[in-house]
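Please see the structure below; I have some questions.
One protein chain omitted, others in place.
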């Protein structure tokens, strides 16, 4: 099994020979070109169920056998997909229950990929069968490096089977209806349940106004997705427990944002995979932000997926050039290697693409591919991919090399969901992940590594814990945070912290005591203002504009670092610091732009200790990230701008590619990446 | 029964002990705090059906008995709600017919409050039973002050039962299909009905293009709502006919507007209640208009609800602080008393809130409450409410005191619906209620009282009748308006007047003769222009910009007061005055901004007689409103700005709170309200 024994970083991506079975010349050509492009890995079989089982119970693995044989010949890896992401037509037709019921309670026919019911016993049985066949046939194949289970799990189903599972899940969680009614406060608007069967799925024809239910529905949807995933995995593990299992997670970009998928709790899901992988499609060289901003957001998502297991991950898909979006812009020359090395720098075990060969029709026909419709190796895209492949294959010692961060940003999908669900204070203005990015930005710009830490992880290893907007908090988290600070940690929190319990129900009797103790404050009124309204805070001798939210603070024994300047609460505290036990806790009352956060973070002793590690003066257009393994620290020095940029190294490094020394001033041409190392 | 015997203005609001049945300490605390806040009234039982009848036929009134006992002890009022606004889950589950069918003809399951079918015999029977139980148990209770029937009636149902009622209602109205086909002009697009069963509810799967049908559907929906209301009331009256009955009406704010609810004909509905009440949620201190503009719009809605019966009304709900909207901004210090006294000034019998105790979860958990989640009396909100309560309880002689207006704005829900339905001339540009506000603004700014008068009221008591955009007019209204003018009234009308009959069918043969006679004009072409296109009118020596609509006028024997300045109708009449009999009729051809209306109204003799009643020079940021009762006129002098404002009293008054004299110049601090009186 190559993946475990091979020390090479992976290079390759999705390959769909099942679209080309009538074109043997093209498959031959593909393999010749893959070799030329230094491709060592293909992801095979995504959406191939129809090709593997064209009629119910009639299987055809011959074409897949051929591809495995070719990959073994090449000495490469196969990441083998289970095909559940797209049902065969005969399956949808014969067993309609496998298709989803939508939010209008209408059953879909076949047609959409990713549109299967996670509850359907028929679907589970059919998936088990095809997965078992694949596992038995290829589980011991030397080319098999990893399992890619299904594809981009997402969405939800409102069918009767899911409704029954929902009710069972609730019953297992709450045991009694009284407990559920209390947790959800169903007496509000008089909806007290008197039987489990009354609890409908929250379709558009049923209730969608109970916040606790909405939150539980999201949790249930994560649970049923993971349960389906686990069922998919069982036959794979049975065939060969040594082959690692993953499924490709996603990010999404509402508007100009780029953040992790909001629909599933990847923190919970990550516990079920051996390796986190994800599909990365940022919009490079867009017209709405500098390239470095795009790079920062992408780094944030990389560090989120790294943090899920606090281990290296894998970019399972990325675009060799244009992305299939409304503006499908070409990657500029040099950006491909830049974006790809950034993946490695943040902990990816390789760079995989969607797609190796461009499909000739349908939704993604113009999505970038290593091999275009012309089948040529004389295109800019092919040449940049091949050059990157050559550079990648020359790097050693990076597999399993870890990131080392002393700064953790603690976050939670429950918080995301609960905040977003709340209509007051502006549903679309909450911007939870985007606010985390605002805090993250300072560190990225100063080349200080950060890990995004799910709230149930042990965060004591981090010198600085940043926990913005932890609106929903369980008591045990309050206790852990208090202990973290009292034992010497530095904690930064903000408005919208510790307001509701796990049922999205407001804590009674004022802000919870552990938080009051930790931060040395009580909370006053919370002012939500109009988009064009601003207060100001004086802090560190400067004035900063606030927007959206101003939390008033009543200090108990905290120091006041900043005060509001305007409106009826002018002069009242806005930012506080509390020395508590061995540590320090900061509370930021208003939402501000990054300017204030930058000044605050620059002032923290734990941050100052991290600064100037490698360069005296960070260049905000140049990102320096590193991984540590086998006694070495490897730096990726990346110019995220279309102009030359200069940095000054504080001490000499070895260039990993020229093997010569690097020291003093380093001038990076546009988009250039320098890879260098030192003893760790 | 406190309400009738008690002369105190009401202070209090919605109280939901049914959310706190497991928290006896909190209920104790609530009553202690209510006393402290000078609360004398609670609205009880809204959405409490589940708590009262947790299983079909099993009733539990113990908790309500307890609250009644506490209120009797306090000497306060209970406004008791019937609980039909939210069905119990068991009812929705066992009898699906009680749930609404939506515009896609899909039956909802339980879940939404306010989502019950008004036609369902089962629902009517179940509501009758619970209402009867409540009436029998509490109808003679000394604390019972009023019935609050259901909650915020609105919406519509498209089920088969409603379809049958719709067909019956049409049959009762039209008697023959021929009459209906003629009224609706069904021969247009060939949809002549040949049986009553063909007339479907106007769902999205059926016809929605017949204007007469759309209008009748709105009327039917009002009728079935009132019919349901009347059925709810019957057992209440049977138990004690002396207890007044109301239901809470609503206003709505599409975008930055604030106008009465558009979906129901409250003019018709008001005839069925003993007292009009409504839920008032303006957006104070928003970022899109001066506070005085918000105050003017709110005053307009108060005067609309006053006008429904031309009697004092009751604000049934308002927010002690933030409103549960996307920007849930805090009320600024002082604004609470300002907004609440404005209610009293315009004729409310008290100030009631949603809510006394904040719900700990779900949709309104962050809506303002007298008692917050912290249960404290040491919050700004609590203290402002208590201070207002103290001021309110010290006022005497205001209950049943009336407003006195010589200016009436005549309007009609039929007009609203017919205008809006018409796609030509811009569905969203009609802005009927908003245009009424434009006319109203002059009077509000000059402290001249106005009543909004439904079109079927006798408007002869008003010296000035303003009737903008009466697009749909029945012949009898034309006759009444002609008689009003000929007998000495002053009438102002505009473009979009007298165009269609009660079926939304255009009058044939030119503008109706009674209107021609009254205004002394014929109508020429009607020019609807693009949003950025403007004509100009010269009037009273100034130039005014027109927008949206320019009605051309052919004077017969009217004087021309203003003429268009541009385009091919430059020089043609735009504004006319007609001395007719003893009176005068003005016609305004174009839509203009308020500037022209202000000049016009300032010039009217009937307006000049109203001016300078109390102050020589009105201050547009200060509103002065008054009520007259028991031989006294009580003035509310309200500073709707965050700056000090000055007015000069024309004659001395007595300050109702200090009991000292007020005269000469009066300086009002920001948001301040002065209450003063004189002999009426």
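The letters A and B name the chains in turn, as written, and every chain counts its residues from 1.
By our rule, a residue touches a chain if its C-beta (ideal position, glycine included) is under 8 Å from a C-beta of that chain, and two chains touch if they have at least 3 such contacts.
Every value quoted in this text rests on a predicted model; they were computed, and no experiment measured them.
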Chain not shown: contacting residue from A:9, A:33 or A:51: A:51
Option from B:160, B:525, B:557 or B:595 whose C-beta touches the chain left out: B:525
Candidate in contact with the missing chain, chosen from B:57, B:255, B:509 or B:631: B:509
Residue ranges of chain B at the interface with the undisplayed chain: 104-105, 182, 184-195, 197-198, 200, 202, 205-212, 422-427, 429, 500, 503-510, 525-533, 567-568
Chain not shown, touching residues in chain A: 16, 18-19, 21-22, 47-51, 54-55, 83, 85-90, 92-93, 102, 104, 106-113, 286-288, 322, 324-330, 332-333, 358-367, 373-376, 379-381
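What we mean here is this: only the chains that are shown with their structure count from here on.
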Approximate Å spacing (C-alpha centroids) for the pair chain A, chain B: 50
